[in-house]
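A single protein chain has been omitted; all remaining protein chains appear in their positions.
Right after this comes chain A.
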Amino acid sequence: MPSHSGIRSGGRSSRLHPGAWWLWSLALGTAATRTTNPLLLALLIATSAYVVATCRPQAPWARSYTAFVKLALAVLLIRLLFAVTLGSPLPGTHVIVTLPEVPLPHWAQGIRLGGKVTAETLVKAFYEGLKLATLLICVGAANSLANPARLLKSLPGALYEMGVAVVVALTYAPNLIADVQRLRAARRLRGRPDTGIRGLLQVGLPVLEGALERSVALAAAMDARGYGRTADVPPRVRRTTTALTLGGLLGVCAGTYGLLTAEGGTYGLPVLLAGLTAALAGLRLGGRRTLRTRYRPDRWDTRAWLVAGSGAAVAALLTLAATRDPAALNPGVIPLVAPALPLWPAAAVLLGLLPAFISPAPLKEPS
């Protein structure tokens, strides 16, 4: 079949480390929190969307981007809705519409229902909603660019089994949805309406039963394939591991407490660091108990550095710009002015496009 012979543009060996994608997306998200300028936010969304469009593989999990975009839109709309109904203390002058105000008892003073809706309130709510939406879209980009399951596989050995548990749980969500759809369809075959909330409730039990059965079958299969085999570790090492981990965690707690209280300023930081070191050593030692090896682990190569670096650069530059020129990054709403596109921060955001040019083209998956 010509469609999948030919030169394969992407393969396992050319795949980017999932951590790089997550760092890049989270950095873009961080950048989004630094500004409320709608033009910059739109540019950030466009950047992430372009990279997703060029780099995302054709796998089922990669389709989550649209879901995140829809979620972001919903968040934006809800934010606007709140601004309209609840009003805001913003002293605006451009009244768009005046809603009837609901009188509230005195203990609810400070909350207003209805009343004047000003353009300033709406614009402000839009800016803030857009900021949140951008953050969500960036997380969505990470989800669709890098398989979350692969990221979990990069966990240290001692945490591996926990990682597998999470991966299995993650794959269950889509299965559960498919089950619900199938059983709701089956209701139609019984002559019952297949829509409505009652239909959903009645299939609940069979769906859960099915999910339980499937997990038991999977657990059996995993057991039979050697999941949870452990190496023999001398009891001394085992005890040391426990002591290090527990002691380390205690140290982390004590250190954090110290840092947060006034008296502990002196011992807080050293105890925290010591606790962290002990806990990490415990994890590393605990890794000896697992026999596992890794099949073709994702390598952190130059491209991964560049992708993560481009994201970090965007975040750093926008943070810098936010301190240097707060007015451009957070355009005021009183008086109401059209936001201007600050040139340098905009150029900085465009750095985030780098992955689109250096990362491998998406894997074509014939279906």
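What we mean here is this: a residue touches a chain if its C-beta (ideal position, glycine included) is under 8 Å from a C-beta of that chain, and two chains touch if they have at least 3 such contacts; residues count from 1.
The rule we apply is simple: contacts and distances are computed from a predicted model.
Engineer: Select, from "ABC transporter ATP-binding protein", "Peptidoglycan-associated protein", "Transketolase" or "LemA family protein", the UniProt-recorded name of the complex's unshown chain.
Structural biologist: "ABC transporter ATP-binding protein"
Engineer: Using the touch definition from the top, which of A:His106, A:Arg190 or A:Arg236 touches the missing chain?
Structural biologist: A:Arg190
Engineer: Touching the left-out chain: which of A:Arg214, A:Arg238 or A:Arg284?
Structural biologist: A:Arg214
Engineer: Tell me, which residues in chain A touch the chain that this view leaves out?
Structural biologist: 1, 4, 11-12, 59-61, 147, 149, 164, 167-168, 171, 182-183, 185-194, 202-203, 205-206, 209, 214, 217-229, 231, 291-296, 363, 365, 367
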